[in-house]
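Of the protein chains in this complex, all but one are displayed in their positions.
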Amino acid sequence: MELNVRLFALYRERAGKNIVTVAVADGATVSDLTDEVRRQIPNLAPPEVKIVVAVNTDYADSEVVLQPGDDVCLIPPVSGG
Amino acid sequence: MELNVRLFALYRERAGKNIVTVAVADGATVSDLTDEVRRQIPNLAPPEVKIVVAVNTDYADSEVVLQPGDDVCLIPPVSGG
Amino acid sequence: MMIELTEDTLNPEKITELVRRDTNGSVITFLGTTRDNFEGKTVLTLEYEAFDEMAVKKLEEVRQELMAEFGLEQVAISHRIGTVGIGEISLVVAIGSPHRKEGFNACQKAVDRIKEVIPIWKKEVYQDGSRWVACEDHEFSPEQASGQGHSH
Partner (left out) sequence: MMIELTEDTLNPEKITELVRRDTNGSVITFLGTTRDNFEGKTVLTLEYEAFDEMAVKKLEEVRQELMAEFGLEQVAISHRIGTVGIGEISLVVAIGSPHRKEGFNACQKAVDRIKEVIPIWKKEVYQDGSRWVACEDHEFSPEQASGQGHSH
């Protein structure tokens, strides 16, 4: 399936775009997705940094299985306040 | 010496006046003064309650020796805020 | 004025402005407001009485203590006296600081100290009488129990 992954702030600037379209297998997990994004955008985050993912506006663990149509967003380290 | 002792709030109401004039010996302490005030106004405070005294706008321990002209005030339990 | 004792309505916005700086990232404000009830009794209004000269002096001492202890430069305290209606503000403490941690700590300590050492007294007026309140932190002290017993 194809997912449109939204990027914010630091990740958006590093990628040079708001949205990256990623193809993953059916049954793919959040972790599979971030692996694929890293392949497409190698400078997104250093290897030692875990990329935090929100699925349908909630933080999602790396084992969460993705569904077609999921709203997937990559969340760089937050700095509100 | 004679001292004009100012009363506030609860103590003022119990005494029915703002100021009580108290005669104490030269060299009298804060503790001597409160003993004398208690004699004059027995209902000012129950015996188990220590009457807090300010001398010249600072809290004064019971051993402080009073001087003629000292500004002496009795401070009931505070409740600002 | 970083210290104020006044019969006028307190203006928290003005007091907060006093402690804002471009070098600060945090402003903590405490508003003490008068409550409409005490142990189930309806409070109609409150009367604050102060030993003015000493109260101002002690407020400034508390302010200086806090600034020294927490390394702060912006601390403002205003206390209202006289008649204060229900829901109105009786105390404002505003602390500006580079970071919030010391601001929160200083603000809490400020209020604690004010309630402990400032010669100000609050009288709650009920339909059927009144009561001089003792500091809430000594709610069950013999003095306050006695204060309640003698209230009229």
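As written, the chain order gives the labels A, B and C, with residue 1 at the start of each chain.
Operating definition for what follows: a residue touches a chain if its C-beta (ideal position, glycine included) is under 8 Å from a C-beta of that chain, and two chains touch if they have at least 3 such contacts.
Keep in mind the model is a prediction, meaning the values are calculated, not measured.
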- prompt: Of the chains you can see, which ones touch the chain that is left out?
  reply: A, C
Task: Based on the whole complex, identify which of C:54, C:111 or C:134 touches the chain you can't see.
output: C:111
Message: Need a quick check: the contact residues on chain A for the chain that isn't drawn.
response: 6, 8-10, 13-14, 43, 45-46, 48-49, 54, 57-59, 73, 75-81
Field: Absent chain, residues of chain C that touch it
entry: 12-13, 16, 20-37, 86-87, 98-100, 104, 107-108, 111, 136
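Just so we're on the same page, only the chains that are shown with their structure count from here on.
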Field: chain B-chain C separation of Cα centroids, rounded to whole Å
entry: 25
- prompt: Any idea how many Å lie between the Cα centroids of chain A and chain C?
  reply: 50
- request: Check each residue of chain C and list the ones that touch at least two other chains.
  value: none
Query: Taking each residue of chain B in turn, which ones touch at least two of the other chains?
result: none
